[in-house]
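Missing here is one protein chain; the remaining ones are kept as they sit in the complex.
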Amino acid sequence: MSDLAHIHHVEVLTPTPQASLDFYVDVLGMEVEHRDGPSVYLRSWGEYQRYSLKLTESRTSGLGHMAIRAWSAEALERRVAAIETSGLGIGWHDGDHGHGKAYTFTDPDGHAMELIWEADRYVAPEHLRPALRNVPMRNTGRGAAVKRLDHVNLLAADVAACRRFATDVLGFRHYEGIQLDNGDETGAWLSLSIAAHELIYVHDARGAHGRLHHVAFWVDTREECLRAADLFLDYGVHIEAAPSKHAVAGGFFLYGFEPGGNRMEVTTGGHFLYDPEQQPLMWTEAERAKGQAWGVRTVESFHVYGTPPAVEADRAYALAAGVAAPAPTTRTEKR
Amino acid sequence: MSDLAHIHHVEVLTPTPQASLDFYVDVLGMEVEHRDGPSVYLRSWGEYQRYSLKLTESRTSGLGHMAIRAWSAEALERRVAAIETSGLGIGWHDGDHGHGKAYTFTDPDGHAMELIWEADRYVAPEHLRPALRNVPMRNTGRGAAVKRLDHVNLLAADVAACRRFATDVLGFRHYEGIQLDNGDETGAWLSLSIAAHELIYVHDARGAHGRLHHVAFWVDTREECLRAADLFLDYGVHIEAAPSKHAVAGGFFLYGFEPGGNRMEVTTGGHFLYDPEQQPLMWTEAERAKGQAWGVRTVESFHVYGTPPAVEADRAYALAAGVAAPAPTTRTEKR
Amino acid sequence: MSDLAHIHHVEVLTPTPQASLDFYVDVLGMEVEHRDGPSVYLRSWGEYQRYSLKLTESRTSGLGHMAIRAWSAEALERRVAAIETSGLGIGWHDGDHGHGKAYTFTDPDGHAMELIWEADRYVAPEHLRPALRNVPMRNTGRGAAVKRLDHVNLLAADVAACRRFATDVLGFRHYEGIQLDNGDETGAWLSLSIAAHELIYVHDARGAHGRLHHVAFWVDTREECLRAADLFLDYGVHIEAAPSKHAVAGGFFLYGFEPGGNRMEVTTGGHFLYDPEQQPLMWTEAERAKGQAWGVRTVESFHVYGTPPAVEADRAYALAAGVAAPAPTTRTEKR
Partner (left out) sequence: MSDLAHIHHVEVLTPTPQASLDFYVDVLGMEVEHRDGPSVYLRSWGEYQRYSLKLTESRTSGLGHMAIRAWSAEALERRVAAIETSGLGIGWHDGDHGHGKAYTFTDPDGHAMELIWEADRYVAPEHLRPALRNVPMRNTGRGAAVKRLDHVNLLAADVAACRRFATDVLGFRHYEGIQLDNGDETGAWLSLSIAAHELIYVHDARGAHGRLHHVAFWVDTREECLRAADLFLDYGVHIEAAPSKHAVAGGFFLYGFEPGGNRMEVTTGGHFLYDPEQQPLMWTEAERAKGQAWGVRTVESFHVYGTPPAVEADRAYALAAGVAAPAPTTRTEKR
């Protein structure tokens, strides 16, 4: 098993901080746990850690960084050594609200990442104390009432390189993937646990680097995904993909855009992988052409749009969806 | 078919007006539509009428009155004539917020009732305007987010007399009932539509008159009943009966008490009755002894407690449940 | 209220009788109640009547006829008189399995219809006897386990004419509709009860007459629609539209094709209409352009394909979907 336990939090950048915050609080139903300068730290009701989302004001949208927690101090050291060997290490910093020192690095596509070990356990204030002690916080029922951060999907110019880094250096398990007829690997579903995915890489059709495809938050039932779609509709959240079931990994999804332009998913379901000898299941081009599990065609934007915008077409798409449309980043080379 | 269309609203009395209001707004998710003196008028998101619940401050708990809307002005006149013939008529009054003149009467057990025809259609203010025009108001998702008033369950000393009044004078259809081995009729499920019940009478084991068993609000899914139970738990609402399925009428239920002491249900499911020749299905004592559909034993309080309290035991029960426990009414004779 | 109670059964024609029967039994989970010559009579578990679907071998697909049951013998006579006045009456026949004498007629588009009063009540054989007496038959859980016939959707060249016939002559209530910018009425949602629709007319883009758009069967929960989609997938049933929520009438849907080429829906949800003064809500072209409730684009086939095929394009579509593709009917004039 891996030295790493789970994705502890993700930092998302937004050029529209207040509108984005309103989305996470009112529509997704998250709680503000802390504020510090340009950042607001938000949590879901089912998370043991203090927060899973750090929302940071920025001139553009996209991923700030992603932090993964190790199983132990020793496990952290082992992974840091492996990253340093890989040549993608950057170095330690003192930590942030809610966690101790962190080792920063990038994946081969340039996404900023951190490894941490020391982390606080959340203690709910009186008004958020749950009736049952085995959940960290009461479920207020507000908005979609997401339970926890589920997975992060990153765009990458070279999916195979990122997948290899995730498996060989970080210790993720590779459960599913997409391989085109020409041999190109265009998607990789990776996990640190029995859950079908915790980190996903998909090919960046814009040829850009370091971009975010989406962040997914978990709810316990498909009915909550359907309910979330009704809330998205009445809140004026642009629904990119209405609730349905993925073929790959089998999860149930709802995709929309937060005001900052970042794609967000409300998800549930999927499979658990218990086979110690599980081999990656590679989907073919012909299979993917069939659409999602029940035949729903994936909308074109899902294949090309990410944050920050990489080209003018991304910007135009964001404008049409009624969300922030910062100028496309000119960075098309990885950091 | 009946001259009467549906139960338009119900007035519930509470000795704890602010706490009760908080329950209906925060836990059930209703909206305040109007206020007038000791009363607050509340609505669910799916109701075409302005309100379905008039919550009125009172020294005790229980039913204020129940209003039924006719299919037309002529239908109203026909039913008023029938009620006057029955000897239970009282007379006209000018109406109330949201509806025109009303004819007041009581059922044989003394419950105050009204018939109305003229009624306003709700127009949502800007912040509650729905994205889809075929619902009257947006679903805010707050609390249990009940959709509409579903049915009213009244306690009665003589169920058969009330059932005959409902069918013969008011025109309800009689779909299901309970008949003891000794021939006593102790329950009657009545409807004005294809829905399995809109008005229920059950025997008042305390021998009192005019009491309320519960008011039920509809949600579209069983998952919402389960979700409501989680909310009840964290809001400290006393759950009398956790979500399960009724044998009689087949509805899915959750029962709890609002702070004023009145029993409230969140309900969904059940059957539609399409047979024009539908005969009442009478359940036997032996069948009822099996409990609810899946064998859940009905808690004892469900068979005896109503509002207002009729005896000291009711008061003690209310105290134990943490809700208002006004002095038992001494009225054991019908009005 | 109407003189008519509900759609009692529908006859569907199929050029592939055994494959179609397997679909209704194995995939939809219906029971064979009776067989007679080229017809098999099928029922859902929640239906009081003996059957709701008469499946008849034919050289083509489409609607055989649709039968509506009246509230009483007198109500039947009144509606027959009205139909005769309309000039669309045909005459009486002696009845069929499970019901007595029937008055046959057509709607203005030429769809064959019948009115009946006398009808049998289903009595389950021992192996299908339910544990709870208030349902007519046990739910075997097989396939989608549909509960009852919900609604019938007919294609019509002149929707407004059919809608007027349904409301003025038959007594349906008109709840929702679609009106194009040019004034054309292209859809009408009609009901005999509080349910949001029982009979639907939509414009036949092929200019044909007497065609069927789809027959819809009810399940109690959205989860059952999602489950049905998984079953459709593994049974190789062509899914035309994956589960999602309609904007018009708000129902939850799953559309697929039975082997005979007829479109079938598994449905639940939607709204109840309790307002005695309910006015038709007309959707505009701009509103319909937004797609279904959560933005799902309606697939093109949904707007044009019906049974029997009217043009070669219909036949080609059926072939592509892997279902029966009989030669297009040349009848483009109404009967």
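Going by the order they are written in, the chains are A, B and C; count residues from 1 in each one.
Simple rule for what comes next: a contact is a pair of C-beta atoms (placed from the backbone, for glycine too) under 8 Å apart; a residue touches a chain by one contact, two chains touch by 3 or more.
The shown structure was predicted, so the numbers you read here are calculated from the model rather than taken from an experiment.
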| item | value |
| --- | --- |
| Touching the absent chain when the full complex is considered, from C:125, C:141 or C:183 | C:141 |
| Hidden-chain contact residue, picked from the options B:60, B:104, B:244 or B:278 | B:244 |
| On chain B, residues whose C-beta touches the chain left out of the figure | 222-223, 226, 229-230, 232-233, 239, 242-245, 292-296 |
| Where the unshown chain meets chain A, residue by residue | 1-2, 5-6, 46, 48-49, 69-72, 121, 132-135, 148, 176, 193-195, 220-223, 247-250, 269, 271-278, 281, 283, 287, 293 |
| Where the unshown chain meets chain C, residue by residue | 130-132, 138-144, 221, 223-224, 227, 230-231, 233-234, 236 |
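We take it that only the chains that are shown with their structure count from here on.
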| item | value |
| --- | --- |
| Far-end chain from chain C, centres as C-alpha averages | A |
| Residues of chain C engaged with two or more neighbouring chains | 222-223, 293 |
